[in-house]
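Could you have a look at this structure, given as structure tokens, before my questions?
For this view, one protein chain was removed and the others were kept in their places.
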Amino acid sequence: MRHDHLITSKQLSRGDIETVLDRAAEIDADPSAVADRHANTLLGLLFFEPSTRTKMSFETAMKRLGGDVVDMGSVESSSVKKGETLADTVRVIEGYTDALVLRHPKQGAATMASEFVDVPLLNAGDGAGHHPTQTMLDLYTIRENAGLDDLTIGIMGDLKYGRTVHSLAHALTNFETQQHFISPESLQLPREVVYDLHQRQDGTGIKEHESLEGVLPSLDVLYVTRIQRERFPDENEYQKVAGEYQIDAETLEAASDDLTVMHPLPRVDEIAPEIDDTDYAAYFDQAHNGVPVRMALLDLLLSDDRGIRGETDE
Amino acid sequence: MRHDHLITSKQLSRGDIETVLDRAAEIDADPSAVADRHANTLLGLLFFEPSTRTKMSFETAMKRLGGDVVDMGSVESSSVKKGETLADTVRVIEGYTDALVLRHPKQGAATMASEFVDVPLLNAGDGAGHHPTQTMLDLYTIRENAGLDDLTIGIMGDLKYGRTVHSLAHALTNFETQQHFISPESLQLPREVVYDLHQRQDGTGIKEHESLEGVLPSLDVLYVTRIQRERFPDENEYQKVAGEYQIDAETLEAASDDLTVMHPLPRVDEIAPEIDDTDYAAYFDQAHNGVPVRMALLDLLLSDDRGIRGETDE
Partner (left out) sequence: MRHDHLITSKQLSRGDIETVLDRAAEIDADPSAVADRHANTLLGLLFFEPSTRTKMSFETAMKRLGGDVVDMGSVESSSVKKGETLADTVRVIEGYTDALVLRHPKQGAATMASEFVDVPLLNAGDGAGHHPTQTMLDLYTIRENAGLDDLTIGIMGDLKYGRTVHSLAHALTNFETQQHFISPESLQLPREVVYDLHQRQDGTGIKEHESLEGVLPSLDVLYVTRIQRERFPDENEYQKVAGEYQIDAETLEAASDDLTVMHPLPRVDEIAPEIDDTDYAAYFDQAHNGVPVRMALLDLLLSDDRGIRGETDE
């Protein structure tokens, strides 16, 4: 399989994923080796929804490869306001740049846009759809800390609305992992996601829980996500639920010494600051890994021998 | 004539225009030859009105020449809010950068600003005034597709409010062109523009029409512009007018096979998407031509032998 665009992590086989993570590890080990590799290359940033972190790390990644970016800016100041279609916008901007990064509120936007352009297009989030570069940096962080095979991972918090979680869970089915999903009943994984995961992996690999307590000691990785206040009509209900899914030093007394705690950030109260300086905490490294991982993706898609091509494609 | 600033396409003689278009063609043919030509050069972007396309293509142009930009950002976040005059703003920012691009809602702003600065200033639109870099990329596209002499061009749509159209029509009087203006009566060219064009060119070169039908077969180029809904108090009136000035495959059955269809973009319904992949369509190329044309203008204004100087100045 060869991929000229990066639309969803679902498009990637285990071989493709390993190609990307290996390239990211190489770059991480010696960034200076690629500091001028894509000089004179321009990356177009098309963010139809606000994003700081994803945008900044894509911008950093392109600049660390010797290239530069051209940013469309906010939708308020763009031609979109004048009724232009997304197809027209991307066709104009691809004429300026050598690759495009697109974030858009509508699911499927990246797929549609990729059909109109010849330059590589990277999906930086399409509504409730996909956010594959986040998944790749999560996988990279897991591999660095605990390995991707023989992994026991707990994924906790808002599992209903988090596209990050759905993509990660799906990608992990490419590896030999035991996934535990921990959430209040009202924020469980959507049934169709559970069904999809079962199709990909035999059922023993996936378990759902309402409490962290029983499962914590067995975990190699605990991936915590934010529970958003606005999901709850009642403040008391929110406080009760949110409080149960918070991690502090006391919680982690029951964990393995080798546990790795991850979080896609920003966090609010889900992880107490007292964890930040412990060996458990990998969430800032995880955020920083966005740079080498996005450098690897850009490098693969922009090189003469273009595309993401895993050596062990299925 | 030597021009240190680019304020209006009216300042440019036929010789000046050809100098710019020739340089753009050279750059277009081999952009890598100029990829580092203006390294260490900074272009200041002063956009007092929103613009995505013009700003992005100026930014792309400067970066494709090896330089970089410094962007003032939106007026909301600038010192203008604190009551600073435009003269003060440009005098401060010229101290940071090697050239300035200015877009401003007030007609005459670019002329005024240019009197306060020593670095080259390029007008990127001053209200109802001028937008010379748009005109230059239009001329470039026409020359590439149909040539600028012995040209028969139709300019259609909102001819009353479009500064793009007025500048283009004026610039075309430097060449041997037959211009047909096609619009509903309510959106005709302003009488003073018609008068001005007649002064520049003998009357046989300019004709006005309310319908495309009679004139279409004779056209080498059809330049379509957007009719803005907000110009019409009545939605029905808008629908009726707008519908008559839309182009689709059926419309073009009466056209020459060599017809070139242009549009400054963004479009709404003026040109049906079914035209996009035909040989008629030049509007995406036209948008892309903004880069080599702006590179040429920046290169001429930033080189040691500064200024736009046509060889056949009148």
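Note that the chains are named A and B in the order they appear, and that numbering of residues resets to 1 at the start of each chain.
Following the convention adopted for this analysis, contacts are C-beta pairs under 8 Å (C-beta built on N, C-alpha and C of every residue); 3 or more make two chains touch, one makes a residue touch a chain.
Nothing here was measured: the structure is a model prediction, and the numbers come from that model.
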Given B:T97, B:S114 or B:T133, the one touching the chain that is not displayed: B:T97
Touching the absent chain when the full complex is considered, from A:D68, A:D98, A:D126 or A:D220: A:D68
Residues from subunit A at the interface with the omitted partner, ascending: 32, 35, 50-53, 55-57, 59-60, 63-64, 66, 68, 74, 226, 265-268, 273, 284-285, 287-288, 291
Residues belonging to subunit B that touch the chain removed from view: 40, 42, 44, 68, 70-73, 76-79, 81-84, 87-89, 91-93, 95-97
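In this text, only the chains that are shown with their structure count from here on.
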Cα superposition angle of subunit A on its copy subunit B, in degrees to the nearest 5: 120
Rounded Å distance between subunit A and subunit B, as computed from the means of their C-alpha atoms: 41
